[in-house]
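All protein chains but one are shown at their positions in the complex.
For chain A:
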Amino acid sequence: MGLKIKVKRWHTVAFWEWNSIDSSEVCGICQSPFDACCADCKIPGDQCPLLWGKCKHCFHLHCISKWLETNNDGICPLDRQPFEAAT
């Protein structure tokens, strides 16, 4: 006798998070969680990636780019030291 119960269809639910950071933390600039997108994007994910500085502070790429472009002397908004992207 074969299987008594056979699956026809199944429906699953999963959550994605960024691999290397606690997703519930918020971006220091836009205050949105890292697993949400920056203020200018609609959909989180590859279109709105994260960027780490050498200072270990992480921001939405869009947020930190905008911050650095707008006359902030290239400093990290959290430690006020020159911001360099970690490679």
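Definition applied: contacts are C-beta pairs under 8 Å (C-beta built on N, C-alpha and C of every residue); 3 or more make two chains touch, one makes a residue touch a chain; residues count from 1.
Keep in mind that, in the parts below, contacts and distances are computed from a predicted model.
Colleague: For the complex's missing chain, which UniProt name, "DNA polymerase", "Coiled-coil domain-containing protein 22", "Ribosomal RNA-processing protein 42" or "Cullin-5"?
Modeller: Spelling it out: the chain absent from the display is recorded in UniProt as "Cullin-5".
Colleague: Which residues does chain A use to touch the chain missing from this display?
Modeller: With respect to the unshown chain, the touching residues of chain A are 2-20, 23-24, 31-36, 42-46, 49.
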